[in-house]
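Apart from one protein chain that is not included, each protein chain of the complex appears where it belongs.
The block that comes next holds chain A.
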Amino acid sequence: MTTVSAVSSRKGRNVELALLVFAVGIVALAYVNVGIAVDGAVPPSLVAVGTGFLVITGVFHLVMRWRAPYADPLILPIATLLNGLGLVMINRLDLANGRDLAEGMALRQLMWSALAAGLAIAALFILRDHRILRKYTYLAGAFGFALLLLPLVPGLGVEQYGSRIWIALGPFSFQPGEVAKIVLAVFFAGYLVQTRDALSVAGRRILGLTLPRARDLGPILVAWMLSVGVLVLEKDLGSSLLFFGLFVAMLYVATERTSWVAIGLLLFAVGCWVANLLFSHVQRRVLLWLDTFSTEALETSDQLARGLMGMAAGGMLGTGLGRGRPDLTYFAESDFIIPSFGEELGLVGLFAILLLYVLLIERGLRTAIGARDGFGKLLAAGLSFSLALQCFIVVGGVTRVIPLTGLTMPFLSQGGSSLLANWTLVALLLRISDHARRPVPDPAAPSPLASEQTQVVKMR
């Protein structure tokens, strides 16, 4: 774990700037495209929205030059591009539903983006070294589990569309699971760095797998029970899968033991199987997943079917931005934003978006490999994998790879909590990456003292 890869010491800030200009350009072009396609004119809101977006991006970039000059140059542009494309689609749906800029969701999304970027910038400022977080391992753990279970508190949690993953605070509603994802990754990283030796060495070999000792099974069982609890009580397969998957993946990275993955998958499969036997809401989801177009399923919900028909309408090349009817699907701007893109940008556009995510996650995993400390490695790997898993759960849900759940697509989907959480996640990745790519003082380099006349005798 002491491996230090040869990371180029080039800062890459100029690459980042070029890519950011490119990203903002694409977003502006798409925004104008929507306006022309829907209203036949360049949208008057372009100046306001464009300036807002440009200012956020510019400030972020300057802060990067100042506070994280060695960070990976691809992460920020990709997140910016995805955030911007989401904004374009949300604005496009505002237009389709006859909402002007003031009452529409796009402006709110822009304000949330600004707030989220602000939070990320603040995180870069406050958190000068990600290892500080390790001090708060157990606090993060307690906070994370509390967030996860918060929707179950009577009076605070709200059940929406069959899932209880929201809390309402006055006029705001919030998905605490989004934040829990990050806090728990911090906890897992800190905890596993401490316990990895015990979890990775002891055990017996059976059938080629080194099985852990029974007493070491504690943590994975707790995580499993929690995720099953989320599945059953909050009725949300997505969050449940996300947390358990995140834990198992980080456990595997920390211990390098395949048996943990096998045990984890087995436990999860059993949990799902039992939940499907016992709970009608799980059965309904499974019916909608396997038999989307049956009369019975359509009577329950035709949302998935509508999304699929939207994607089919897009075909290979899409209808073009502003020329399709993504507004025919419910939640086209949040949970179903991927079908909206599929319809208007086509399979080609959807592939491009998915590849952007792949790139972002790949940069995150590369950061993990490059990180010099175990905590940083685990955290970066966990955060990146949580992003990947969330993309898989959302896109897999709307394309019938797995049952549909109520998670949002990172950066693209409309929603404040999602933006806040994912921009914070990006800030953490940038911080770790900055640390990983920062050149180490070369021990072989002549120290200024070497040129002195007086020789210092080495005492080691």
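One rule holds for everything that comes next: a residue touches a chain if its C-beta (ideal position, glycine included) is under 8 Å from a C-beta of that chain, and two chains touch if they have at least 3 such contacts; residues count from 1.
Heads up, the rule we're going with is that contacts and distances are computed from a predicted model.
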Exercise. Looking at UniProt, which of "Cell elongation-specific peptidoglycan D,D-transpeptidase", "ATP synthase subunit alpha", "Fe-S cluster assembly ATPase SufC" or "ABC transporter ATP-binding protein" names the chain we cannot see?
Worked result: "Cell elongation-specific peptidoglycan D,D-transpeptidase"
For this session: Just name the one of A:Ala313, A:Ile337 or A:Leu404 that touches the chain not displayed here.
Result: A:Ala313
Seminar exercise, completed: The listed residue (A:Tyr252, A:Phe268 or A:Phe336) that touches the chain absent from the view is A:Tyr252
Exercise. Given the contact definition stated above, which residue among A:Phe336, A:Tyr357 or A:Phe411 touches the chain not shown here?
Worked result: A:Tyr357
Problem set entry | Residue among A:Ile56, A:Ala120 or A:Leu378 that touches the chain left out of view | A:Leu378
Problem set entry | Residues belonging to chain A that touch the chain removed from view | 1, 3, 5, 38, 96, 249, 252-254, 256, 293, 298, 302, 305-306, 308-316, 324-325, 328, 342, 346-347, 350-351, 354, 357-358, 361-362, 365, 368-369, 374, 377-378, 381, 384-385, 388-389, 391-392, 395-396, 399-401
